[in-house]
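Structure first, then comments.
Only one protein chain is missing from this complex, and each of the others stays in its spot.
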Amino acid sequence: MLISFLLIPILTAIVLLFINKDTLASQTAIAASLATLALAVFASFNQVDTFDIAWLPNLNSRFTLEVDGLAKILILLSAISLPAILIASAKNEYKQKNIFLSLLLFTQAGLMGVFLAGDALLFYFFWELALIPVYFLCSIWGGEKRVAITFKFFIYTFLGSLFMLIGILFLNAHTAEHSFSIQAFIHANLTGGQKITAFALFFIAFAIKMPIFPLHTWQPDAYEQSPTPVTMIMSAVMVKMGLYGILRWLLPLFPVAFAAHTNVVVFLSVVGILYASFIAIRQDDIKRLIAYSSIAHIGLMNAAIFTNTGIAIQGALIQLFSHGINVLGLWIIADILEQQTGTRSMQQMGGLAKKQPTLAILLVGFALANIAMPLTNAFVGEFLMFNGLFILNPWIAAFAGISIVLAAIYTLNMVQKVAYGEISEKINNMPAPNKAAQGVLIILLIIVFVTGVYPQPLFTLTADTLEQLLAK
Amino acid sequence: MNTLEILFYALSALAIISAVMVLVSKNPIHSVLWLILVFFAISGHYILLNAQFLAIVNIIVYAGAIMVLFLFVMMLMNVKKDKEPQKQLWVKLTGVIAGGSFLTLLIALVKQNTSFQGRDVLLKEGSIGLIHPLGQALFTDYVVPFEISSVLFLSAMVGAVIIGKK
Amino acid sequence: MPIEYYIFLCLTLFSIGVIGVLTRRNAIIVFMCIELMLNAVNMLLVAFSKMNYATAQAITPTTTAGIDAQIFVFFIMVVAAAEVSIGLAIIVMIYRNTHSIDINFLNRLKN
Amino acid sequence: MNAIIVSTILGVIMMFCSWGIKTQKTQHTIALVGLFVLILSNLAQLNGWYVIDFDTKGMLAFTRFGLYVNTLFFLITFIYIWLNGEEIAKFDNQAADFYALFFFILCGASILTSFDNLLMLFIGIEILSIPLYILTGADKKNLFSNEAALKYFLMGSFSTGILLLGITFIYGATGSFHLLEPVLKPETGLPKEQMILSAGLLLVFAAMNFKVSAAPFHFWTPDVYDGAPTVFTSFMATIVKAAGFIAFITIFNSQSKALGYTWELVLSFVIVSTLLVGNIVAVFQRSVKRMLAYSSIAQAGFMLFALYGKSSFAQEGIVLYAVVYSLATIGVFGVLIKMKENSFEAFNGLAKANPLLAFVTTIFLFSLAGIPLTGGFFAKYYMLNALYAAGAGLWLIIIAILFAAVSVFYYFKLVQAMYFVTGEPTMHEVPKKYTYALLLIAILLLILGVFPSVVFNYLYF
Partner (left out) sequence: MKVIIGFIILWPLAGFLFNGLGRNYWSKKVIAYKATGYIVASFIASIFAFLHVQTYGAVTVHYFDFIHTASLTIPFDFKVDALSSLFLLVITGVGSLIHLYSTAYMQEESAPHYARYFAYLNLFIFSMLLLVLGDNYIIMFMGWEGVGLCSYLLIGYWFSNGNYNYAAKKAFIMNRIGDLGFLLAIFWLIAKLGTVSYSEILTAESIAKLSSADITGITLLLFVGAMGKSAQIPLFTWLPDAMAGPTPVSALIHAATMVTAGIYMITRSNILFSHSEITQNIVAIIGISTALLAATIAIKQNDIKKVLAYSTVSQLGYMFLGLGVGAYSGAVFHVITHAFFKALLFLGAGSVIHAMHHEQDIRKMGGLQSKLPITHITFLIGCIAIAGVPPFSGFFSKDEILAAAFEKNKIYWVLGLIGSAMTAFYMFRLYATTFLGKFRGSNEQEAHLHESPLAMTLPLIVLAILSAVGGAIGIPHIMGGHHWLTGQLSSIVSTPHETSLGVSTEWILMGVSVAIAATSLLIALSRYSKQTDEEPSSAIGKFFYHKWYIDELYQKAIIEPLNNFALFLKEFIEKKVIDGAVNGTGKLVQFSARKVRLIQNGQAGYYILFMVLGIITLFLFWFNDISILRFIYTLTH
């Protein structure tokens, strides 16, 4: 069952390498991703048993795939986002599209692996695997400064994950019978000092991946330069890898060290939130704006997790999913705009509401989700997370709360510049609306509001993870 | 101070002096000749140590074959007197200093090393230097390396062929 | 004759060889200095063999302790001969191509 | 024993081939068949069947490990010769001579994997080196090749001198050339009166460092690898270096703990400086060949971890690393051979011109950089594991990791050139069969990237 989350994308990706007709290729990819989605939906609402076979006897590392609520919600997210991305960008023209798509599927396989892995070495393995296709995707199909930017991004994250590798090695050396399983890691016998070292080693990797201020500079450039479908998967799913890592590894493994670093990390994150929000206010490039806004949101989630309060972690668990959906919607819209107007500068847009009212309405819808309007999904998560922050320290909560206002400012700036105002000629030259993409957006928007009004399914899905985490 | 010691010092002096001369003499031919002298001195030491076989082999192989080979090559490329441009002084100096410190380091170690204290080298007596026990050892215990060293020559030969071929 | 003397002597010769390698530019001379180093080692080996023999003698007479060192010397000579043949061949080859055997001119490959 | 005898005989046979058989093709086939026989004979010994069985008087000791490593070397050489057949023939109408040299080198290698006596170590190293001097100078008309040959020769024989002095000291202190029963008991550590012994060990250490091109004895490596004909460079950089490492470990693993903390200090110094020089300087190279030369220094730095202490990780790791690294390097050089010049620019736009070739090259580079899914990752992982298991501090591992990240820097320069720079690669046309051979190597690397244990499981049962 679980293995098919890896097999379907990988096999399809390999098949795609030999399909040269673009339309056929994209249809195949979409079909495969939809199959994965169906599987994910099934998995998330049923009991799924662990897949576990021996892998590296000498290292005593096993090929273990297992799911709990946390994994399920992220599997679901990545399973939703890929078909969305593929359908939305089905019209886009790329050279050697089949390779493009197959790399995307490889990425998905890597992500699935990361979320499923129950064995540290396996986890690291997929962690890197998710990165490499992205490297090629960005460097081949990206913007004009793509090679340098992507390389920076690659080295940056690669270095981070290497530190995690040391951490894994370190822990593994201190476990009984040198195992890599999470349980063994939890029971590894380390002194307090060693625990802190290991904590730091892991945290660097996750911090760079999320990214947390001040390790974030790769992100806006990478998002700006890479082709938007890739940006989507990076920002909707990939950044979640860092948060997932924290929830899956950091928190259970080093509860003490974790608690010890609450203040510094929360402080950093909150600074990052405001920092990113302020910068977002002055952005004219729509992709950079979304990038910075995403940094702010991720920072909030990280802060919430590090408060180590049940309510905040619950919020973060929900938000993992919600933020993915919302930002996905925003990126799809940004992509449509870029594809149809040929620019990313919001100065040159305007009057979208006249030219393509539907798209404008969708934009407004996702903008509302982005500023965590009540009855959108983001509200539930952010409400709980801020609540947790408040319990930790009211002042920090108030400080971070400023971002609510800032978010309103930059998001409404975007809406105003893009949708309202007199119709600009770039907008005027837009071709007929991209029905498929709009369809996807509408579905996403429905998810936004349904989970916003009735989030209970998400709570029940993640209940078990929460218990485990709080048991610590 | 018996004769042996006198001989020892004399030979050592000869060896060192001529070794130095190898370095300092401008003319390559001269340094070859000085080197031959060094070898002779060393052979003298061998005799002193009652390792006649090695003494002879040393004369034959080194002073004889190898050095002649060197001379031969010199002739071939008729390197004339101080044709060789000198290195700058400071390079030489660093060389000397490096070598000197290497020497002092090792000597310091030997001096510190206590396990050698009071251990003497047997001069004159001792049969192991003679050809009979050597031959025996060579063809019993050391037959494997002896055989294998042939591979060395084979490869050297092939190499010479490859390089020699026009 | 104490062993230290021999050690000092051989080390001196060895170091002279090293210094020669460091200071001369003529490839052949450099090579000769290396030969000098080898000879120093040979002599040291022989000295050690006799040292071991001396100690062994003190315990039991007519032993062949330390003979392996002299065998080693023999092998060193063998190897030296082989090396010389190759080395000179290479030097000659170079002399053919660039009418010089000055190692300082051999710096096309660098950085 | 079998391997040594058979390889010698084969060497002789090849020598005579050079004026018996004229066509390159047959010579190539004979060489391959010979290698096959060699492998068989070695496996035979592994299963206790000897050509001639007699007491080596403690000169050689055949361990399962040594013999197995031999087999791997022969296999890699097989791939190498199979791949580079006509390339070798380019230098000379008589490829057979080179094949003969290869066999002699293999003989030396198999001595180095089985020696039990410093005399054999010495002879083995010489048998290994002398043919290399020639191979380096094989391109007789090429001044670079000549220069490389002379440099290699002079430094090589100098290091031989150092090695001999070291051996002599050891002999002086212990009165025997047998090393493998630890001359120092761990509890005694580094006794004052044994100064001379540890001095000897240190000199041997230095000489071995030279052979495996570890800083600060690496200076010959870039020039020689750069000057030597590419095809031979790839052989030097792989099998020879690996054999050197096996010898290195055989000498020192038994001792290392006995040598006390200063040993770890010295080793750390060598490791760090090797990693530093190799990685840092490689960043700025313009010639791919020279970059690879420096990278091979960096890789040596990683292999040195195996020396840090004896552990199953170290043993498995060095085997895995040797194999993976050799395969990848042979592969990269195999591609480089087909380029008209060695600059990075030559690779521009290779992905367009020949996607498959670009792909395999990428695999090789990934493997060298140690990126997961290629064997390189596990090789590096095992080495780090060995280092930590041997009780090294995390700081050393972190330094290693940092340099590993730096290495990505220069390996990926090539990937970028192939994929992201538009241009026309300046290369000779590549026969399909050749590409497939490379693809085979790449697939091997990928298999090792998922199941590394296939390489060394054989050590255990």
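The chains carry the letters A, B, C and D, assigned in the order they are written, with residues numbered from 1 in each.
Operating definition for what follows: contacts are C-beta pairs under 8 Å (C-beta built on N, C-alpha and C of every residue); 3 or more make two chains touch, one makes a residue touch a chain.
These numbers come from a predicted model, not from an experiment.
Participant: Name every displayed chain that the left-out chain is in contact with.
Facilitator: Result for the missing chain's touching partners among shown chains: A, B, C, D.
Participant: Out of A:91, A:152 or A:178, which touches the unshown chain?
Facilitator: Once the missing chain is taken into account, the touching residue is A:152.
Participant: From the list D:59, D:132, D:155 or D:415, which touches the chain that is not on show?
Facilitator: From the options D:59, D:132, D:155 or D:415, the contact with the absent chain belongs to D:155.
Participant: Would you indicate which residue among A:16, A:65 or A:373 is in contact with the undisplayed chain?
Facilitator: Within the whole complex, the residue contacting the unshown chain is A:373.
Participant: By the contact definition given up top, give the residues of subunit C that touch the hidden chain.
Facilitator: Answer for subunit C: residues 18, 21-22, 25, 103-104, 106-111 touch the chain left out.
Participant: Tell me, which residues in subunit D touch the chain that this view leaves out?
Facilitator: Contact residues on subunit D toward the absent chain are 150-151, 154-155, 158-159, 162, 195, 198-199, 202-203, 205-206, 210, 215-217, 219-220, 222-223, 261-266, 268-270, 276-277, 280-285, 391-393, 395-396, 406, 409.
Participant: What subunit A residues would touch the chain not displayed?
Facilitator: Residues touching the hidden chain, for subunit A, are 152, 155-156, 214, 216-218, 275, 278-279, 281-283, 310-311, 314, 351, 353-354, 357, 368, 373-375, 380, 383-384, 386-387, 390-391, 394, 397-398, 401-402, 404-405, 408-409, 412-413, 416, 419-423, 453-456, 459, 466-467, 470.
The definition used in the following text is that only the chains that are shown with their structure count from here on.
Participant: Which whole number of Å gives the spacing of the CA centres of subunit B and subunit D?
Facilitator: 32
Participant: Find the geometric centre of each of subunit B and subunit C from their Cα atoms only, then give the gap between the two centres in Å, rounded to an integer.
Facilitator: 5
Participant: Name the residues of subunit B that each touch 2 or more other chains.
Facilitator: 106, 110, 116, 141-142, 145, 149, 152, 155-156, 159, 163
Participant: Among the residues of subunit C, which ones contact at least 2 other chains?
Facilitator: 3, 7, 14, 17, 31, 51, 65-66, 68, 71, 75, 79, 82-83, 86, 90-91, 93
Participant: Write out the stretch or stretches of subunit D touching subunit B in their complex.
Facilitator: Residues in contact with subunit B: 4, 8, 11-12, 15, 56-57, 59-60, 92, 97-98, 100-101, 104, 107-108, 111, 119-120, 123, 126-127, 130-131, 133-134, 137-138, 140, 172-173, 192-196, 199.
Participant: Taking the complex as given, what residues does subunit B use to touch subunit C?
Facilitator: So the residues of subunit B in touch with subunit C come to 4-5, 8, 12, 15-16, 19-20, 22-23, 28, 31-32, 35, 38-39, 42, 45-46, 49-51, 53-54, 57-58, 61-62, 65-66, 69-70, 73-74, 76-77, 79, 84-87, 91-92, 94-96, 98-100, 102-103, 106-107, 110-111, 116, 118-123, 126-129, 133-134, 137-138, 141-142, 145, 149, 152-153, 155-156, 159-160, 163-164.
Participant: Given the complex with subunit D, which residues does subunit A contribute to the contact?
Facilitator: Residues 56-59, 124-125, 128-129, 132, 136, 139-140, 146-147, 151, 154-155, 158-159, 162-163, 165-166, 169-170, 172-173, 197.
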